[in-house]
Structures are given as C-alpha cells and as structure tokens.
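A protein chain is absent from this complex, but the other protein chains hold their places.
Chain nomenclature is as follows: A and B, assigned in order of appearance, with residue numbering initiated at 1 for each chain independently.
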Amino acid sequence: MTALQPRTPNVSAAQSIPSYYRLLLRGQLTKGRSFGLGILGGIALLLAIVTRTAVEAAELEEASVALLAEYAVALVIPLSTLILAVPMIGNLVEDRLLVYLWLKPVPRWHLAVAAYAAAVSTLVPVVVVPLVITAIICGFGSLVVPTALAALLGVIAYSGIYVFLGARFSAGLWVGLLYLVLWENVLSRFSNGMARLSVRSYLQTILQRGTDVQIELADRATWASFVIPLAVAAATVALTAVTLANKDIE
Amino acid sequence: MSTNGAAQGTRIHDLGYRAYEGERAGVPWAIRSLAVHSARRALGLKRAGKHKIVPAITIVLAFLPAIVLVGLSAFLPDFGQSDLISYGEYYGLTSFALFLFIAASAPGVLTTDRTTGMLAMYLASPLNRTTYVVAKALGLFSVMLLVTVAPIVFLIVAYTLVGAGPGGVLDFVDTIVPAIAAGTISGAFFTGLGMFVSSIPKRWGIASVSIIGAIFVPSIVTGVLTEAAEAADSFALLSPVDVMGKAWQHMLGDTSDNGLALDRLPGWQVVSVALVYATVFMALAWWRYQRIEVDR
Partner (left out) sequence: MTDQPPPPSGPSAAPSDPPTYSPTPPPPPSDAVPMPPPPAPGDEPVAAAPPPQPVPDDALVVVDRVSKWFGDLVAVSDVSFSVSPGVTALLGPNGAGKSTMLRMLCGLAVPSSGTVSIMGRDPRKDPSIASEIGLAPQQESVFGHATALQFVRASAELQGVANPDAEARRVLDLVELDATDTRRLPTYSKGMRQRVKLAQAIVHEPRVILLDEPLSGLDPRQRLHMVQLFHRLGDEGRAVIVSSHVLEEVERFGSNVVVITQGRLAAQGDFREIRTLMDNRPRRLRIASDQPRALAAALIGQPNVRGVTFDTDDRVVVDTNDIGSFAMRIAPLSQEAAARLYEVEPLDDDLESVFKYLVGR
C-alpha cells in the first residue's frame, strides 16, 4: 500500500485529439503515396476526357455513368483510401511507435478518432476533388453533386473500415485489398441481398439519383445511402477504439 | 597444442580458434545461396505455417484447371475434345493465380531485406548490388516457374496420357517446347515486374498493392482507350500484363480473335513487346538497386 496518491490529469478530447491529429497527419502524403493517388486521380481525369471526346453523344451518358460508377466509386475511392488509411495506425504498429501514443492518460477512442480524422482530411482533397472534376468533364451537370456526395461518403465510410483493419491486423493492407477485391467487387455483385452488405452499393445508389442510366444493384433507399456509410464509419471507429484498448502494444 | 602421449595415438587437441584454410567458393556460391534462400522465403519454407498459405493456394489454383479438365476427360466418356481448353487459353484461366503469387512473394523477398537491415549485411559480403539483384531474380524466377511452366507442362503431359494431347514424339516436342518457352518468358516477365515494383517502396504491404495496381490499372486504361475511345490498336501495347497474355497465346499457336485491340496486332509484335517488357522490368529493378540508399 502506498501513501502517495497519483495525479489525475484532465486531458480533454479537445486537447488530445488535435495533438494526436497533428502528429499523425505529418508525413502522410509521402512521395510514393502522392504518386499512387495522383495516378489514380489522373487516370480518372484522362478517362473522362477520352470519354467526352471519343464517345458518341448517344452513348455518352452511359459511358460517363460507367466511368463514375465502376472506376471512380468501385475502384478509385476504396483503393485510395486503402493506401492512406490502413497505414495510419498500421504503420505505427509495424514500426513499434504506437507505444508513444498509447501510453497516455486519455481514453483510447481519442486516438481512434484522431487517426480517422487524419485519414479523412487527407483523402478529401486528393480523392473527392479530382472525381468532382471528372464528373464535370463528363458534361452531365446532374452527376456532379451526386459524385461529390458519393465520393465524400465513400471516403468517410472506407476510412473507418481501413483504419480499423490497419489497427487490427498486421497484414492490414492485404486484408483490405482482399475485402475490396473479393467482397466489394466480386461477391457482393452476385445478388441484391449481398449488395446490401457492401458500401459500394450505397455509394452507387447516390450516383443513381443523378441519372436515368441503370446502375446494377444500386437501388438502396435514398436515406440508407446516406445513413449507412456514416453508420459504418461510426461503428468502425468504435471498433478501432476497442481494438486499441485490448491490444498488446509492442 | 597437440602432444604425443606415452601410448601411441594419444592426443590432446587444441579446441581454440582455427582459421578456415580450405577452398572458398566465391561469389557464384554466394549468389546460389541467396537465390536458394529467396526461393525458400517466397514459398514460405522453413517458416511458420501461415507463410505457406498464399503460395500454396496460388500453386493449387495454377494447377486446378488442368487437374479438373484432365479428370473430366479421363472419367467422363461424354467429355469430348471440343470441351477441352487449348494450351493458349490456359493463361487466361490461371492469370489470377499468377498475379496473386507475384504480389505476395516478390515484396516478401525484397522489401524485408531493406526494413530489417539485411541488405546492408548482404552488401558487406562478397555480393555487390548487381550480384544481389541477380541472386534475388534467380530465386524468384525459379519459384515463378512453378506457376508458369509446371502447370502447362502438366496439362500437356496429362492430355497426352488421356489421349487428348499431341500424337507422336515430334508432335509432342513441337507442343511442349513452345509451352516451356512461353512459361519461361512469362516467369521472367512477372519476376521483372514484381522486382521492379517491389524495389520502390520499403513496406511490403504497399509493394503488394502497387503490384496489383501495376497489373490492373494499365489494363483498364488501355481497354477504355482502345475499346471505348477507339484509339489506335497499338495503345493496347501499353498494358504489360495484357501483352504477356496475348504473347502466351501466340507462342502456343492460339490465334483466336475476341475482337480486342491486341487480337488485331501481329503476333511477332506482341511477343517482341512482351520480351522487351520482361527485359526492361529487370533492368529497371537493377537500376533501382544501384540507387537505393542503404541506411543500416
């Protein structure tokens, strides 16, 4: 028994989350990641230009919707998020740096929220903006706002999923890639029921609201298209906090 | 010290340090050792069971179509010649396994040396940057042959045994030699691609994702350019993996035309470009390793 009483510091979320955020945000856009994200975004723009100039007018809307629904929503958004969000905590675990952020007198969810916020705030300008420009280039005004919303909600949802995978698994990138390829782009396309369990389907539903061209398996309820991605983000951030609380730290 | 004891044959032997006075095998043996070690690592041998899962799955996937087809042919009397796939079509059936294999194995063989500091150790040995790259390439290439050459050879031999393959020795040789050549070239191609992409990032996860990206993104772009935008057919040559697939078909005598841009290009052009890609990727990997800063 000790006569000394420990101090009880009062580090609020308003103090700790910005500190974590600043430390995590530094150096996120490395040369390699910037190059990879630039390639993905640049290709979207290139494809939009090609579509606009080479496709016949009668098929232009269909081609534009295919570009935005399949390339932008189904590939660029999740792949870009995978590249940036998984390493947010994943690299700290791999480099054995998590200890410096974990051994602090604050609840674990502060770190989970900060990592998530750092991922989203980095991804929005490098993913959402190029995709909005892509939609503008395609030339259909009705698709611009849905593209922006789908991109934003996609970043919000996928960032939560991938930050969690990076915290939970040592091979987070591989697990995330398998999730993206096998689940989001293969298995969930088999039926409407399975599509309900993929984020892609809700994002494509938002796009569907801007066009009459039918997007396969994109007929979720409008309210669900907005609520589900946000709920996925909240749930996965909570899971990240639980993972951090229960994890053995190296 | 050694002393002669009173009894003949009695000795006390010096167990202290002794220098090695024997023959030294030199750089070739060092290359061989590193190649063998790299091949083991790529297959997950001498490591925990979880490291063997992906290599095992991809090897099984590479052989599976052949096993299924031959089995059906041998055991189902109604299964006719027309139901069998051609040797040229086999690449399309197993390409996913190739992609998965190279994305999983190449980063493990290369990036871990940089993150663990082993690259510095290797370069402090008789190996230099060039011989290091050669050793790694040999190791990776030898295991790639398990998924590029072995399955097609198995298919040809199995077809022959069930009576669906080439008839006669000359015919057999005429079939198997191009198949081995095609498998060897595609093995070299994927080895080069995997090594070049893995030489850029330090982290193996990023290298794996980058390899997948390097495989699929050019394919999507050239597909859109040539099919949707109706650009010139030669744009299709900008997708290395599609070029390799078509080169495989040409080398195995498959002249099928699916209406794609690559189908309209001359076979010699496609095969040449595939060889160029294989060479360029290896050269780029070598060039990267001349420039990498070894920091520990």
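Here, a residue touches a chain if its C-beta (ideal position, glycine included) is under 8 Å from a C-beta of that chain, and two chains touch if they have at least 3 such contacts.
Being a predicted model, the structure only gives us computed values, none of them experimental.
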Practice prompt. Could you run through the displayed chains and say which ones the absent chain touches?
Written response: A
Response to the item:
Touching the hidden chain, out of A:Lys104, A:Arg196 or A:Arg209, is A:Lys104
Item to complete: For the chain that got dropped from the picture, name the residues of chain A it touches.
Response: 1-11, 15-16, 19-20, 22-23, 26-27, 95-97, 99-108, 248-250
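We take it that only the chains that are shown with their structure count from here on.
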Item to complete: For chain A and chain B, let me know how many angstrom lie between their CA-based centres, rounded off.
Response: 33
Worksheet item: For chain B, which residues count as touching chain A in their complex?
Response: 200-201, 203, 205-206, 208-210, 212-213, 217, 220-221, 224-225, 228-231
Worksheet entry | Of chain A, residues touching chain B in the complex | 32, 36, 39-40, 43, 46-47, 50-51, 53-55, 63, 67, 71, 75, 79, 82-83, 86-87, 90-91, 94, 171-174, 177, 181
